[in-house]
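All protein chains of the complex are present and in place, except for one that has been dropped.
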Amino acid sequence: MKLESLRKHRRFSRWFAGAFGMNTVLIAGLALPFAVVATSSLKNAAAISILFACITIPTVLLAFLIGKYLPKLLAPVVYSLFSMALLLACTPLINPISPGLSNTLGIYIPILAVNSSLFVLCEQYSAPCSRPIFALVDAVMYSVGFAFAMGLIACIREWLGNGTLWGVAVPGLPFKLAGLQFAFAGFILAAVFSAFFRFVKRTIIWLYYRHDNPLHPKQKTAR
Amino acid sequence: MQLNKRPAPHIRYQESNRTLMSDILILLFVLTVLAFLFYGRRALMVCAVSVVTAVLSDAVCILLRGKRPSLRDLSPVVTGMLIALAMPAAVPYYIVAAAAVFAIAIAKHPFGGLGNNLFNPAAAGFAFAAICWPDQVFMYPQPFDHIPVFGQVTSILSRNPAFVLQHGGIPSNGITEMLLGNYPGPMGATNILVILTCLGYLLFRRTVRWQLPLSFLGTCAVFAWVFPRAGSNIQSVCYEMMSGILLFGAVFVLSDPATSPKRDSSYAAYGVFAGIITMIFRYFGGFEESMPFAILFSNAFVPVIDRYNEALHRWIRRKSLETRKLKKTQEV
Partner (left out) sequence: MEHITLFLSIILAAIVMQNAFIMRGLGANKNTLLISSPRRIFLYGAVLTTVCSLSALISWPINYFFLRGPQLEERLSLRYLVTLGCICLVYLLLWYLTWEKAPRLHYHLRELYASATFNCAVLGSLLLAFSENYNLLHTFGFAFGSGVGYTLAILLIYEGRRRIVLSEVPRAFRGLPIILLYTGILSMAIYGLIGHQLPT
């Protein structure tokens, strides 16, 4: 069994883990409430993704810097309060997207401060690690992956459910599936995309493996 | 000695997926013929669209899973027919098609396909259509109205008695009329007498165990008697049982073998549970016909009912064994 190219692929894809191989929402299954509910339109998804990036990157860096000195009991308190303060400072950033967006999103903005992917990343990088650069890389990539998943789900939901994209009517849709605007469609779409990306990930790994270990002609005929 | 070369099982029970499904299909064909008599060719077309979409999406899903589709599997046909017959005859075709695709591709195959599905596909498809297009799904044409097969439906659409009940009124339809199915409603679910005959046939053929539909209908009747919504207690029971798709659902959807529990006593418990949930959904729900939603909700509790009933049975058996042992020792 030769695994050279598979290992090479692993080493290379580690840099993009949060975005694809270990996508925040679709594969790691973190921060699901936003992907389920706040994706009813592309604007909502963009706003949430921007705020997610604004709080995740500084908070993970903070955890990386001072995590070692914090007792385990106090760490989540510090991280959540810090990210809430950041969040409140960054909320005006989403106003240019559409006025009144923060009212539409309601409680989904403040609960970003206690989302699960933030705590998972903080916990991971508050312990001493061999390659510190990955604290920054992962924080950025998890934000990118989150935005990617949110955008994907929001596109489908807004296009099929409302006939628009970014608030602009898209012609050519014979009928609207209004049900896609409700929370259950978020769950179902998240599940379908999650299954799809798992399949793609598996297939890529399998292809790398087969590249090094081609099937013996006899095996081929047996199959 | 002659050995059988074929792999096990060598002795098969007569009943199979095919016999169960064909039993139900025969009855659904009867209902389709009645729908044809009531609403003309449009009814047949709705059924055809639904069945073809369901069968095609089933085949595609099976191919995607890397298996070979089997022509002997009739379950997508049944799902398609159930969805079509629960809809009004004037429904646009894309709604039926969307419901059938949702039923097969979301509620059936991801959970493992035939025999493994946790939620009833037909109920899920109908529920999806009801949420997406409530105005089209809950507006029914009058029986014997002329509905064009293609193009805009111009006939007057009206509401089912379930809508009147939900808004606290007493339906103006006569009981005899309702028994004969001569009132606006879902294509296949208005012929109460025929559906009752179907229930009799299914019980006689043992395709459906009597514990499930009877306990379900009994619970609904008792609920309607104790908390009447319209008029006197008897009136309330009659209208509740005959409006909407309650009876149709009880006979054809609730009794789906894949989504019902295993033991006879679990059947009874499931029937009572589903009955209570259905009536609660009807009384407090937002739609006039919440039966499919209630079926989906109670489907989620089937594993719980199965497991706890099994534990209860084990406990009873252990207790009786203990008492028998105790008696024996006392006799000695």
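Assorted remarks:
Chains: A and B, in written order; residue numbering restarts at 1 for each.
Definition applied: a residue touches a chain if its C-beta (ideal position, glycine included) is under 8 Å from a C-beta of that chain, and two chains touch if they have at least 3 such contacts.
Keep in mind that this is a model prediction, so the values were computed, not measured.
Touch with the chain omitted from the figure is made, among A:L6, A:V36 or A:L121, by A:V36. Here the missing chain is touched by one residue of B:R65, B:R206 or B:H313, and it is B:R65. Checked against the full complex, the one of B:A127, B:I147, B:M178 or B:L247 touching the unshown chain is B:A127. By the touch rule set out above, chain A reaches the unshown chain at residues 28-33, 36-37, 40, 73, 76-77, 80-81, 84-85, 87-88, 91, 106-107, 110-111, 113-117, 119, 181-188, 190-192, 194-196, 198-199, 202. Panel shows chain B; residues 65, 106-107, 109-113, 116-119, 124, 127-128, 130-131, 134, 281, 284-287, 290, 292-294, 296-297, 300-304, 307 of it touch the chain omitted from the view.
The rule is simple: only the chains that are shown with their structure count from here on.
Here the spacing of chain A and chain B, counted between their Cα centres, is 39 Å. Considering their complex, residues 174-180, 182, 188, 191-192, 195 of chain A touch chain B.
Residues 92, 94, 98, 106, 110, 128, 131-133 of chain B are the ones that touch chain A when the two sit in their complex.
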